[in-house]
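Only a single protein chain was left out; the remaining protein chains are all shown in position.
Order of writing sets the labels: A, B and C. Residues in every chain begin at 1.
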Amino acid sequence: MSDENNVGEDNETVTGIEAPIYLKYNFTAGAAASRFLTRIKEGVLTGQRCPRCSQVYIPPRGSCAACGVPTEEEVELADKATVESFTIVSIPIPGNPIEPPFVVANLVPDGANISVIHLLSECDNAEVHIGQRVQAVWKPQEEWGYALDNIRYFKPLDEPDVPVERIGKLPVTGLEG
Amino acid sequence: MGQSNMKEIAIVAYQQSDCVSDAGAANEVELIIPVLGKVFEQVGITNAQDVDFVCSGSCDYLQGAAFAFVMGVDALGAVPPIKESHVEMDAAWALYESMLKIRMGHAESALIYGFGKSSPGELPNVLSQQLDPYYLAPLWVDTISLAAMQARLMLDQGLITERDMAEVVARSRRNAQGNPHAQLGGDVSAEDVLAQQTYVSPLRKADICPVSDGASAVVIATVEKAREWGVPYAVISGIDHCIETHNLGVRDLTDSISTRRAAANAGVGDGRVDVAELYAPFSHQEIILSRALELGEDTRVNPSGGVLAGNLMMASGLSRIGEVFNRIVAGEAQRGVAHATSGPCLQHNLVTVLEKGETA
Amino acid sequence: MSQPDVLHQAFELGFTYTRSTGPVVGRFLTELKKRNIVGIKASDGRVIVPPMEYDPDTAEELGEFVEVGQQGEIVSFAWVREPRAAHPFDRPFAWAMIKLDGADVPMVHCVAAEAESDVATGARVQAVWADEPRGFITDIRCFELV
Partner (left out) sequence: MSTLAAVVGIGQTKYTTKREDVSIAGLVREAAARALQDADLGWDDIDAVIVGKAPDMFEGVVMPEIYLTDALGCNGKPMLRVHTAGSVGGSTALVAASHVQSGAFKRVLTVAFEKQSESNAMWALSNPQPFSTHLNAGAGGYFAPIIREYIRRSGAPYDTGIKVAVKDRLHGARNPLAHLQLPNINMQEVEESFMLWDPIRYLESCPSSDGACAMVIASEELADKAARPPAWIRGVAMRSEPTMYAGREEVNPQAGRDCAADVYKQAGITDPRKDLDVAEVYVPFSWYEPMWLENLGFAPEGEGWKLTMEGATSLIDGGDIPWNPSGGVLSSNPIGASGMIRFAEAARQVRGECGEHQVEGAKLALGHAYGGGAQFFAMWVVGAEKG
């Protein structure tokens, strides 16, 4: 803590304090998240299929939020995806080394029915668009850990755009599948 | 609020997870879903679409992430959207909010759930940050130490003895043997407890509730709806709650004025109390509460073992109501009292009176 | 399917909050900086230390400050055998409710003592000041037995 508390104009009256509140936790990834992270450490993107509505969730959270039922069936997904939407961020993220401007996109991997947020790079920011096809650029295998960050970012693919009504509905084999 | 001139509301289902010291990999949704599944099954419904209102209780700081309750919605099957709300309090207060919703005619039934995963943090430290943010929180006075001072006040004034406290613990452990969800049960005598050295003197570790992970859920409904569902129920004949000053020095810590007031408003004294489930995280507090509720020898206190046998923060208050419901529908009691608490040294207390409903 | 690894990771939820104190808390902390302790007079005449901003009975704003003594009496205490990392001592110590001379309501603070047997309800204690008080509750480093 700094020793400089806020004082009034008379330099004597205390008007403010600094209160450092630092709490330590031992975070546990959920069972479904642990499974997902274990597989991504192996370089494989996976989702879970809802037994009721058959939709595939990534990252899986152990339940289908729409149906409120547990999900167990694991589904392997492609590392190709479609841009559902995106933003170009021009401000730094606290504690993140990425330099703005950068593109953060909602991406639906082929075979999944919901988007994940990730970076888009190796592209002209002005050219990024909804329906665009992209593919994961992985870090070197020796750097893989329990994190979606094993994918450094996604980059554009030379494939035709996905019509808006088909975004989020592609099979794992992609647009032509 | 009492039930006079009001629509009668009843508890129709109650389920809780096991109290475990560390739920391991299970996240909050994974803790909630099985409990909700069981409570729906108990009523014979599918999911939250089949009730008119949902309300939950949780605390972000237990696991150290903002918006814990948002994930809870994932467990409900809330598509299409539902009427839903949340209190950053024990879920017993979520039940209170749900009753208002039913009384104003906007619902006939409600699902209430509470959950907490306290194991990831250091709970007494986390709760120290509930205290005055200028005078006490920066000292990191933990909640166990505050309760220890409360116990000493009582010991010094001759209001209790250490043996009285040990007997509360021994009874809790014995009763918990019959509770499959309890974390700490066993054939423990008061002598065994007294043989332990003190931890935060005058408290021994056994005087202090354990830290538990888990969830509990209750379904309430109008009596008409309960009959339509054809499930056994217990009528909520009174409920009230009341808070006291945050300055511990100003309060009479040897008594619980707010519990007395809530009990009077809920009508605790209007009939025999066969069973009472009290949210007493420390052994001496069970004695304070029993006295404030003016419970006699003929009342069974904490037959579940109470929270000394397992404490699901943010759900334990709701579980107390559920436990009394269980005794009534099992035919072990005609009328019972459930108590929930919040804040250091029993600052905020909620009292519910349940009665056996007329046979349908 | 193979069992996943159970993934744990320690993390810290931390921030240094910047609190404005308002006049009542500010006055108390200002006095601490000068090694004085003040309380406030409640509607029923009781002197409350540290000063509350609002009366616990009537809810009225309070404003009549009263300087109180730096010694007082232990009303109750808890002996902490195993201090937590966040605690002000790394050796056994007591938390206590201390009624300062001239105050009617006890305050909670820590008491340094060698052994539990040295501390007792009714014992007299005295404030020990930090070397350089700066307007924070820990300007009173602790109380010690007189």
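In this section, a contact is a pair of C-beta atoms (placed from the backbone, for glycine too) under 8 Å apart; a residue touches a chain by one contact, two chains touch by 3 or more.
Because the structure is predicted, anything quoted here is derived from the model rather than measured.
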(request) Could you tell me which shown chains are touched by the chain that is not displayed? (result) A, B, C
(request) Considering the whole complex rather than only what is displayed, give the residues of subunit B touching the chain that is not shown. (result) 1, 5-6, 54, 59-61, 65-67, 69-70, 73-74, 76, 78-89, 93, 96-97, 99-101, 103-106, 126-127, 129-134, 137, 240-247, 257-258, 261, 342-344, 347-348
(message) Tell me which stretches of subunit C touch the chain missing from the display.
(response) 7, 9, 11, 13, 15, 17-25, 52-59
(request) Name, in rising order, the residues on subunit A that touch the hidden chain in the full complex. (result) 6, 15-16, 19, 21, 27, 29, 33, 37, 50, 53, 55-57, 64-66, 84-91, 93-96, 98, 101, 104-106, 113-114, 117-119, 130, 146-149, 164, 168
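Everything that follows uses one rule, which is that only the chains that are shown with their structure count from here on.
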(message) Edges wherever two chains touch, nodes for the chains themselves; is that graph a line, a ring, a star, complete, or other here?
(response) complete
(request) Tally the contacting C-beta pairs at the B-C interface and at the A-B interface, and name the larger one. (result) B-C
(message) I'd like to verify one number: the distance from the centre of subunit A to the centre of subunit C, where each centre is the average of its C-alpha atoms, in whole angstrom.
(response) 45
(message) Give me the residue numbers in subunit A that touch at least two other chains, ranges are fine.
(response) 17, 19, 21, 23-29, 31, 33-34
(request) At least two other chains touched by the same residue of subunit C: list those residues. (result) 4, 6-7, 11, 13, 19, 21, 29, 136
(request) Can you check the complex and tell me which residues of subunit C touch subunit A? (result) 1, 4-21, 26-27, 29-30, 33, 132, 134-136
(request) Can you check the complex and tell me which residues of subunit A touch subunit C? (result) 1, 3, 5-8, 12-29, 31, 33-35, 37-38, 74, 146
(message) Which residues of subunit A touch subunit B once you look at their complex with the stated criterion?
(response) 17, 19, 21, 23-34, 61-63, 65-70
